[in-house]
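Of the protein chains in this complex, all but one are displayed in their positions.
Chain naming follows the written order as A, B and C, and within any one chain the residues start at number 1.
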Amino acid sequence: MTTVSDVADWWANGICRMEPGVVELRGIPVQELIGSTGLVATIWLMTRGELPDPREAALLEAALVASVDHGPQAPSIAIARMSITCGVGLNNAMASGVNALGDVHGGAGEQCVELLAEIVALEASGEALDAAVATVVARWRERSRYLPGYGHRFHPVDPRRDPLLALVDRAVADGVVAGRHAAAARAVEVELNRGRSKPVPMNIDGATAVIYAELGFPAPLARGLFVLSRSVGILAHAWEESTQGRRNKGPVPPSILPTYRPG
Amino acid sequence: MTTVSDVADWWANGICRMEPGVVELRGIPVQELIGSTGLVATIWLMTRGELPDPREAALLEAALVASVDHGPQAPSIAIARMSITCGVGLNNAMASGVNALGDVHGGAGEQCVELLAEIVALEASGEALDAAVATVVARWRERSRYLPGYGHRFHPVDPRRDPLLALVDRAVADGVVAGRHAAAARAVEVELNRGRSKPVPMNIDGATAVIYAELGFPAPLARGLFVLSRSVGILAHAWEESTQGRRNKGPVPPSILPTYRPG
Amino acid sequence: MTTVSDVADWWANGICRMEPGVVELRGIPVQELIGSTGLVATIWLMTRGELPDPREAALLEAALVASVDHGPQAPSIAIARMSITCGVGLNNAMASGVNALGDVHGGAGEQCVELLAEIVALEASGEALDAAVATVVARWRERSRYLPGYGHRFHPVDPRRDPLLALVDRAVADGVVAGRHAAAARAVEVELNRGRSKPVPMNIDGATAVIYAELGFPAPLARGLFVLSRSVGILAHAWEESTQGRRNKGPVPPSILPTYRPG
Partner (left out) sequence: MTTVSDVADWWANGICRMEPGVVELRGIPVQELIGSTGLVATIWLMTRGELPDPREAALLEAALVASVDHGPQAPSIAIARMSITCGVGLNNAMASGVNALGDVHGGAGEQCVELLAEIVALEASGEALDAAVATVVARWRERSRYLPGYGHRFHPVDPRRDPLLALVDRAVADGVVAGRHAAAARAVEVELNRGRSKPVPMNIDGATAVIYAELGFPAPLARGLFVLSRSVGILAHAWEESTQGRRNKGPVPPSILPTYRPG
């Protein structure tokens, strides 16, 4: 027979404990966090279950800052700006922007963490790095011509990539992270560019994936972290648009009629 | 005649400038932010247009940390947990959680900023604080029996309130913020509790509204900031739920059939 | 003390009764509907609690057919098309399109039903139609320069308007509906165009609002019905886009960079 206790169990969770007058996050009273713990450390605590080392938090923070925005050519940003002109709340416009961060728009970091994890696992089983890279890249290439984390249709060199990798290198030097995923990511780049005149460089998704993977985040959380980061840009754009007074903003000026092509 | 330049203008914005190899956020090359600027300062930059004083950022950070989660009784959290069991991406589950942060669930902070702004404006026009409070509270009471930022159906005293107000007091003492909205918020509490045996204390939405208002955020951004904060809890819960393997999680255990009442 | 029965009551509803082997919709076993009852009659049953007269259903059907699509200049359609290129499910892309049908994009019908209801109520209290119209239009004009259901930034005459009004007239002649909201809507048009050289004609939202109001739907359901109708176009567009293979479709061709204007 079902009991009220079963109902409470149905919503059991290990993240937040509530009682009247009590809010505990991962076992820590919330008032102990307020004023002493940063937002990024709190993100880590909530998703991982414990507080990070400050140098780990700093590395994560750099990745989160790097991805906040990529302008209104990004569908997520354009969607949020269009939505807010339709008479919905700021949260609704943000939701539709976030909703677009799917496998193609928001999933490259997640997929790149998987890619790097496969290489590091092969290496851990005794294979040489170059051989592991060749095996794994070939495996991914069979499935898709896009290798997540590499190449960009817009930036020849992404300005966010080198600063992030420099921070990873310093963290490796300081013993904060082990550096295996960073090495794997660079070896993939070498493999990709062998014999090519036009290089396919590691992009922002690759560089942040290196950080997430080095810090031990499971692949799906890479997408979750990207959502948190890009939500900042989505908010800023939706808010700016809301102050400009457009109504029902379409994708192009109203004077431009879409072409019709019977399909 | 419409031109390609009109099309570029249609998406003009003051937040993000892109060129091949260039990403500038509010006029600052993104690579200058990575590693030197925190996530909270970046949130400020993106929404306000310039970087904050570090003590301003610290106060904002405390408010953002305080609101990350309130457990699965909160509809936003429950919705995200249910959604992720339905076979959608983590970003989709987060979107539906954020989508629920409407006027009633996520709007109290925004409304409380408006309330405090009305009081401070009246005071600035020469009225005494107590009189301004009485006028504005009466005006809001006409529209609704809920005064945004006060009272809680669950916590007799919200554990997040006093730590936040203590940080505001310190910021006032340090000259970081002026303290007028904090004073107004406390005067509202006194007004509300006059002659009541059971007090209606300022709640978390009130305490964070004080911070957002003291820091100069327009009211709608209070909701936007809350969305950023609660997205952390939404992510943590959706992710935890996704690791537990439920499929199509309903609101109550499947053995409990809803009652039918012909309407 | 809370009991399991309280939990069942928490989800009590008057729409759907379930038992193992039983699904009843508004008291009717679902198997009695399948094959004998149309989709539009089922929409009516689900939202109103009983089945409509077939001539009522036919009038509702015409309104639902009329609004299915208005091309990709409509933000809802563009958003769905952009979303589906981001690697989300068809349901997720449809959700973001529907999410944009807010007060400005999807609310005109709802607001127009309110407008017409106010006029009809004044008339019912004894005022002459023209006077009631003048009073109510003046009241709405104070709040906004847009009168919901009138004018269109694109169509000088909306091709959907006259066929819908002709069906309403026939339904009035047949005694299916009373015709008061239709008369009010036309009187508003006369009032609006008095002394104007360029007319402000009733638009599709006005014409469908007349139908929803004549059929007795409460105003908020006018938006709900529009969502059901436009979801058809949203699906068709998202599906078409998904067959075309674009990835991360931005609002304009990638060669067009948005202009940057420091805000």
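Everything that follows uses one rule, which is that a residue touches a chain if its C-beta (ideal position, glycine included) is under 8 Å from a C-beta of that chain, and two chains touch if they have at least 3 such contacts.
Keep in mind that what you see is a predicted model, and the values were worked out from it rather than measured.
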Thinking of the whole complex, not just what is shown, which of C:A78, C:V133 or C:V188 touches the missing chain?
-> C:A78
List the residues of chain A that touch the chain left out of this view.
-> 4-5, 7-19, 24, 26-27, 49, 88-89, 91-92, 95-96, 99, 251-252, 256-263
Pick out the residues on chain B that sit against the missing chain.
-> 2-4, 7, 71-76, 78-79, 82-83, 85-88, 92, 95-96, 99-107, 153-154, 240, 247-252, 254, 257-258, 263
On chain C, the omitted chain is touched by residues 2, 6-7, 10-11, 13-18, 20-23, 25, 29-31, 33-35, 37-40, 42-43, 46-47, 61-62, 64-66, 68-73, 77-78, 81, 89-92, 94-96, 98-103, 106-107, 154-160, 162-164, 166-167, 220-221, 223-225, 227-229, 231-233, 235-240, 242, 252-253, 255-256
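We take it that only the chains that are shown with their structure count from here on.
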Interface ranked first by C-beta contact pairs | A-B
Copies chain B and chain C touch; is their interface built from the same residue numbers (over half shared) or different ones?
-> same
For chain A and chain B, let me know how many angstrom lie between their CA-based centres, rounded off.
-> 22
Multi-chain contacts in chain A, i.e. residues touching at least two other chains, fall at 2, 7, 71-73, 78, 92, 95-96, 99-103, 106-107, 154, 240, 252
